[in-house]
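Excluded from the complex is one protein chain; the other protein chains are retained at their positions.
Let's turn to subunit A:
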Amino acid sequence: MLGLNKKDTTLLLVVAILTLCAPFILNPFPEGSALAQFNAGYPDLMQRFVIFGIFAIGFNILFGLTGYLSFGHAAFLGVGSYSAVWMFKLLSMNVIPAIILSMIVSGLFAVVIGFVSLRRSGIYFSILTLAFAQMSFNLAYSVLTPITNGETGLQLTLNDPRILGMSATADGSIPVTSLFGLEMRSTYQMEVGAWLFQFNAGYYLCAAIMLLAFYLAIRIFRSPFGMMLRAVKSNQQRMRYTGLNPRPYTLAAFVISGMYAGLAGGLMASMDPLAGAERMQWTASGEVVLMTILGGAGTLIGPVLGAGFIKYFENIFSKINDNVLHSWFSFLPDGLEDFIVTIVHPFIGKGWHLTLGILFMLVVIFLPGGLVEGGQRIARLFRGKKTANTSKTKTEPAE
């Protein structure tokens, strides 16, 4: 189907079903129950899942296929966000032109940065991209204040010209982003017993775009171009002596993944029309590296899993505080309860990064292929048991 083989089609369908049913799947606990804080099925977080999914899918096209580790991809995310917000300010509140502009601008940006950075490989390439991203961050923060609005961040105001649209709504407030009139913030709520499911227009737009982005990534992975990118990672020497020029291949991969990042940035601004310089900071670049490696670099589904995993932890773990811990461990004797809460305290709330760091270390050491490898090992365990059972009936050959 759609030019994919059976395995890839199944994968795409599974991802499609999961993203479309996410409002149900991510809300397994009834409203008001003790476990309700583990629910992730609210629009804001679901949007972040798919947007960072797009970001990581694009990053994986560069890092997973060519092995070039960019440490400055957040710059493209930021550039995409700024472009989108400018489009909202100047043209209209429709998200389509904003998203298109964010991809174009980030693509051009990627051509320039890629052209310079790709003269080097390995650690030097990483450092160059990091330097460029930090430069962009600092420029956005200070020198380029007329364009980026410095530390305040770029926001919509009541005096924006907005050629195709109005500067302010009839009741004097700033208009909201929409897709041909469908407001991105509009949410349909469905109450089923104790459960509350939310279906948000913005989420479904992001999810549809992520599925498209995922589909394109599968096509790239299976294409001759994708094979050439893997060849770049494997042996550039052989490539050159086979009549292939690795430079344009890596540049193309860099620009494609930059445009994915720009798309993610544009979507972020479309969901919430503001853009700040901190989106370009090196921690944001590092985050996408973590997502890709945690999920499984070079695999199709890995980066999406990694993005979901990290965003879930960021939002859920960071919300747990000492009061919640006390209520969990209240069945223990007082002294012991306090003791356990003290032990767990550094790993929750603001300390969730510590938990993430430990998880990341465990994954890199024990599952170098990321969560995908973990899944494969479990699958093999089950299949291994089956084959072990069948082989028992066979007679063992003599040694």
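Here, contacts are C-beta pairs under 8 Å (C-beta built on N, C-alpha and C of every residue); 3 or more make two chains touch, one makes a residue touch a chain; residues count from 1.
We adopt the following convention: contacts and distances are computed from a predicted model.
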Response to the item:
Name check vs UniProt for the chain missing from the figure, options "Multisubunit sodium/proton antiporter, MrpD subunit", "Heme exporter protein D", "Thiol-disulfide oxidoreductase ResA" or "Amino acid/amide ABC transporter ATP-binding protein 1, HAAT family", returns "Amino acid/amide ABC transporter ATP-binding protein 1, HAAT family"
Discussion item. Can you tell me which of A:21, A:190, A:227 or A:343 touches the chain that was removed from the display?
Written reply: A:227
Worksheet entry | Residue among A:32, A:146, A:181 or A:243 that touches the chain left out of view | A:243
Worksheet, complete the sentence: Absent-chain interface residues of subunit A come out as 3-5, 219-220, 222-228, 230-231, 233-235, 237-245, 248-249, 252
